[in-house]
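With one protein chain removed, the remaining protein chains of the complex are shown where they sit.
Each chain gets a letter, A, B and C, in the order it is written, and its residues are counted from 1.
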Amino acid sequence: MSEPRSLPATPETSPWDTTEYWGPTDPEQHPAVRLVRERFPDAFQEVVVFRDEVTIRVARPALREVVDFLRTHPELRYNHLTDITAVDMLYLRERPRFDVVVQLYSIPRRQRLRVKCGVDDGEMVPSLVPIFAGANWLERECYDMFGIIFEGHPDLRRILLPEDWDEGHPLRKDYPLRGYRDYVQPGYESPAPRIRGTLRRPGP
Amino acid sequence: MTVQVLVFWLLALVAILGALGVVAARNPIHSAIGLVLSFLNVAAIYLIARAEFLAVVQVIVYAGAVIVLVVFVTMLVHPDDLPEFHGRRPLRIATGLVLGLALLAEVSAAILAHGLRGTPGPWTDDTIAAVGGNTRALGQVLYSDFMLAIQLTALLLLAATIGAIALARPEAVSERLAAARRVMTISLAHPRGLDQPALPAALPEPQNGRVKEAGGGRPIVLARTADEFTEQPAWGEWRAR
Amino acid sequence: MIDFSQPTPVILSEVRQISPTRRELVLNMGPQHPSTHGVLRVRLTLEGETVIACDPVIGYLHRGVEKLGESHRYAQFVPWTDRTDYVAAPSNNLGYVLAVEKLCGIQAPERAQYWRMIMAELTRIASHLVWLGTHALDIGALSVSLYTFRDRELILDIFEKFCGARLTTNMMEIGGFSREIPPDLPEMVREFCRYFPKAIRQYEDLLTENPIWLARTKGVGVIEPEVAINYGLTGACLRGSGVNYDVRKAMPYLLYDRIDFEVPLGTHGDVYDRYLVRIEEMRQSIRIIEQCLDQVPTDGPLMAYESQYVIPPHKNVMTTAEDMQRHFIWVIKGFSPPKGEVYHAVEHSKGELGYYIVSDGSPIPYRLRIRSPDFVNLQSLPYMAQGAMLADIVALIGTIDIVLGSVDR
Partner (left out) sequence: MEWQRLIVSYIVGFVLLNVLLGLMAYMTWFERRVLARMQHRVGPNRTGPFGLLQPIADGIKLLAKEDIVPANADRLVFLVAPLLSFALAPLGAAVIPFGDTLHLFGIDIPLLVADINVAVLYVLALGSVGVYGIILGGYASGNRYSLLGALRSTAQVISYELVLGLSLVGVLILSGSLSLQDILREQQRSLVLGPLTLPNWYILSQPLAFALFLIAAVAETNRAPFDLPEAETELVAGYFTEYSGFRFSFYFLAEYINMIVVSLLAATLFLGGIDGPIADGVWWLAIKALFFLFFYVWLRATLPRFRYDQLMGLAWKVLLPLALLNIALTGLVRLWGIGAL
């Protein structure tokens, strides 16, 4: 009994591709894609499908309008804001530097959708707080971790890091994993020693 | 007798010291403590005079209730709202002096008129014992001879209570709360503007889900499929809040 | 029908502009406080005992788990998911593992999926038990917490039997389970299922009809359904308001579509309803576990060994050169899933737990985002706290069911 010599990278038909949890996987048949393209011909940029997941990329200034349209259109009704996050695309492309990723879910239609927009340093993304109360902390976290400014956010301050954190935004790709400097505990002169030793095995 | 006199002087001294503390202390709480001290010693003096009931009532009412309320209010008041104790206030000093002198004159006049021991009344040890203790005697006097005065006092206190409640205006708190709520809800992006009309009451339509009595007089709905209660929540008694 | 089409007008201003007046008292509740469930800090503005404003301050347990995810290989990150929501570790494992499997396009064998469901439901019960105990303790019912922790021990014993660990289990692996199920485990789980309904009745005897409990929870912390949706709440916080959204039903993962169970929905959206919903969820979990035990095949593979993304079977590593090689590379270098991005959500005991993974084709995730349910749910605290009393705040923190490890990540 031996295992097959070479294994396929990915099964030909993955069970994940046909769930329809994100609507039709053919972009042309997807109602959200069609309607957004009709309604925002200028802002609509592209649609990407991976596995069963449908991602719409729109222009940055129109993000709020698009999301509001997706939320209120009677055929779409993506009324649940699942998540807002960002991806630092520093190593993947030239510009813009970040992608802001909005995950939407329609409770009545039981479908998800992902909306993306690119943003560079110094640019502002329209905040979603006016349409989704739940965007408040999610956008604050984005600001905290990436330094993305959300225009129209009522209370944009750091949320997970201390308010006086002055070392930038840690989820950026150019932020070193261990931070920029050693943390010195107040009242102590030298930083806590960094443990660099090897693992010790218990003796015989 | 000598022991009693000694104890009396001691109690009187502490009572006066406490009273002085009330005036002298800067901290209002310390003043209140001084007042309690004074009251307790006065109660002890009553005890020496064999007026046990009066002594205990003095402790319950004055030390136990009145001063407790004074302390309560003092703790509630923000330190900035307390009157300034520093600096000279000529008007206040003058008023205090005049009132103090008037009181002194009054007490002196009383002492001069009747002597330090005062005039003995109808209630002696024997008459009190005949009635059956000073509690009983006090009750008899209060609720027969001074009935009218007692009732009037009670009426006055009731009126004062009602007046105090009216002055304190419980709705002041709710007004402030409503204002704060407006600020808070707006700032945190209240999903439904505060002034918007509430949605109409919508009782759960029995779709596929079954209603289960969960306890506490409260039903919960068990949804069987994923499609029910997504358009129309299982939400009853909207205005229950 | 609720009209979601109307945009809601809001005026935006700064929270910090609310400065306390003289009659108000600013109280810092936490981060060291008995009932903030860890290191939550709530800045309360009080007038007397009435809460005027409430501002949750979080981040005291922030460890940068997402940053760590971007520096660990895919399989290395599984233990880190234990450390986010540490009272429901297997569910976290499950969410992450499923997201990676979706990214790779593989699926665990049927038997493994059943066992994953059993473990996930046991986790849900364990997590709800911790919630119930601490919630009741916050409101002052002392004994319930001892009872719930007593019964949670039984679940932890099952976990220990299954994987050797009790709290941070690191139970799920990418592709299934690489170790055989202990032969007496099914009987152990069945025994628990027989016992546990009695335990639920015991908790309910202490709380459900208790007049003080009713007075403390009924009508407190009401969230209307559209508000709950707008805040993005999930889990019992959303279902307590009567909105039917349970990932297990709405978008079945694993084999939940084969199981017959019901989703409890509240009718008033207050603390008491969320309590009832969670109690009923525990009953439904028992139902699910029993069905899984009936349906699970006793034999068959537990790991999707046919994929290159899965660690080779231990026996073959020791006997065949190819698998030893693969194993070596898998451990040292990791595996490289295809380029792409996936978001996969599971129904965690606290709500929708989603993992969003961006892969650039290297063995390390390019971006790993944890959409933790309690982080989003906690946002509704200021809304619920409007006009509440100080004592209600602890009930409200309890009813959201937060674990700060998951909120702060």
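Here is the rule we use: contacts are C-beta pairs under 8 Å (C-beta built on N, C-alpha and C of every residue); 3 or more make two chains touch, one makes a residue touch a chain.
Treat the numbers as computed from the prediction; the structure is a model and nothing was measured.
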Touch partners, limited to displayed chains, of the chain removed from view: B, C
Contact residue for the chain not shown (choose from B:A15, B:V42 or B:A63): B:A63
Hidden partner chain, touching residue among C:D138, C:D323 or C:D408: C:D138
Touch list for chain B against the chain that is not drawn: 27, 29-30, 33, 36, 40, 52-53, 56-57, 59-60, 63-65, 68-69, 71-72, 75-76, 133, 135
Positions on chain C where the hidden chain makes contact: 25, 27-28, 33-35, 46, 49, 136-143, 146-147, 150, 206-207, 210, 212-213, 215-216, 389-394
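By our rule, only the chains that are shown with their structure count from here on.
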Graph class of chain-chain contacts, one of line, ring, star, complete, other: complete
Inter-chain centre distance, chain A versus chain B - centres from mean C-alpha coordinates, in Å: 57
Distance from the mean Cα position of chain C to that of chain A, given in whole angstrom: 21
Whole-Å gap between the CA centroids of chain B and chain C: 48
Junction residues of chain B, two or more chains touched: 187-191, 226, 230-231
Of all residues in chain C, the ones touching two or more other chains: 8, 10, 12-15, 227, 230-231, 243-245, 250, 383
Chain A partner contacts - residues on chain B that touch it in the complex: 187-191, 226-227, 230-231
Residues of chain C touching chain B in the complex: 1-2, 8-15, 17-18, 21-23, 45, 47-48, 50, 52-54, 204, 208-209, 214, 218-219, 222, 224-227, 230-231, 241-246, 249-250, 262-270, 272-273, 276-277, 279-280, 382-383, 386-387
Residue ranges of chain C touching chain A (in the complex, touch as defined): 4-8, 10, 12-16, 58-59, 62, 64, 66-68, 70-71, 101-107, 227, 229-234, 243-245, 250-251, 305-308, 312-313, 316, 320, 322-323, 338, 340-343, 345, 352, 354, 356, 358, 360, 366-367, 369, 371, 375-376, 378-379, 383, 408-409
